[in-house]
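Only one structure is covered here, and it is reproduced in the block below.
With one protein chain removed, the remaining protein chains of the complex are shown where they sit.
And now, subunit A:
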Amino acid sequence: MEEPSPTPDPPTNQLGSLNDLAHELASLEDLATRGSWRSILDKVSRARSLNLLTSPHDHLIYLSYNVLAFSKLRRFSEASNEIDTLDDFNSSYYKYETYPRLYPNRSGSMIPFSLRFIHAQLPIKLGNRQEGLDRCYLLLKFIREKIKEKESHDLHDSVRIWKRRENSVLNCLIGHHLGDKEFSLSLDLIKDLINRDYLDPVLVSKLGYIQMQIGDIEGAKGSFNSVETMLNERKSDEYFLSEVQFRNLVNRNKALVYLVGKDYVSAVREYEECIERDHTDVVALNNKALCLMYLRDLSDSIKVLEKALERIPTIALNETLVINLCSMYELAYVNHSEIKRTLSNWIVHVAPDDFDASCTRVLISKDGR
């Protein structure tokens, strides 16, 4: 077999497009943003069988997309098997310096970080929660060592990226602990994040939601007050949030406090302010619908959700909203299977591949009715 010619060293060239980073990366990325994960599997399979991938980094990036696609389609065993085809992530096979002819003057790991991130979480999805959590905490340790290493070499951009990764992994861990109702631990981890100067209004708001979920309403109010203070004192762009997003966050937090106090009318008012400011605020839309239901207005609550799906399908279509709508249908209609089927059929046409259609709870009986 012919030895692959040295690929243009990606970082040193002018990057015209994503395709300079990997073979037809733009197409892969496009499919991913459309949620066409099955097409990604096809594309990767085709590229492999036609030997279109010429360099190690191409293979790794394609493998990452493949693993991601399997994970998105909830085919976790296949994702895991795909990763198992690799050597240890830290092996020299995956270092640029191992291929000096291909990557002259480059060193370091060519493993895309997402592989580590997905690999750490797969055991949880496969039912082996403890193994998954262990991997996540080990990954955290790995990241922190990397940060120290990069800091010692004054690689500031790299440090910034690795710190962002540390942040994501911590947030992911909090999510897993929350899902298993390990609230005290989740609170400790968020406190840790805030203390490490990752203090940010979205994070503090989430602290408030955790406090609310537990029932510590006074604690939640305190958190939300901090967020409002941050808004009033804000220096622009400091927190990844636009002005509109920040204001909506504060309104949504206020709405939750009203909701908990059973003042659903005021909660609806807050959510309407959000929607007026940003018609794509799907959290406000969803939660407003729920408030309407608690106000005995089932018809309007259904309308809010149906309208959201109709007008902004790519933003509003999420499993939680659909579950809420189906619960409302089951309450509103004695013969709710028909209307749920209509919804289900619409979803099939619009939804991305990774949408979990079981949320409609549409039973298909043996005779197809």
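Observations on the model:
Just so it is clear, a contact is a pair of C-beta atoms (placed from the backbone, for glycine too) under 8 Å apart; a residue touches a chain by one contact, two chains touch by 3 or more; residues count from 1.
Keep in mind that, in the parts below, contacts and distances are computed from a predicted model.
According to its UniProt record, the chain left out of view corresponds to "LRR receptor-like serine/threonine-protein kinase" among "AP complex subunit sigma", "Mediator of RNA polymerase II transcription subunit 20", "WD40-repeat-containing domain protein" or "LRR receptor-like serine/threonine-protein kinase". Contact with the omitted chain, checked across A:I118, A:A308 or A:I347, is made by A:I118. Across the entire complex, the residue among A:A47, A:I174, A:V250 or A:V268 in touch with the chain not shown is A:I174. If you put the missing chain back, the residues of subunit A touching it would be 10-12, 14-15, 17-18, 21-22, 25, 29, 32-35, 57, 60-61, 64-65, 68, 71-72, 94, 96, 106-114, 116-118, 121, 150, 153, 155, 157-158, 160-161, 164-165, 167-169, 171-172, 174-176, 178-179, 181, 183-184, 187, 191, 194-195, 198-200, 202-207, 209-217, 219, 222-223, 225-226, 240-241, 252, 256, 259-260, 280, 282-283, 286-287, 290, 293-294, 296-299, 312-315, 318, 320-321, 323-324, 327-328, 330-335, 352, 354.
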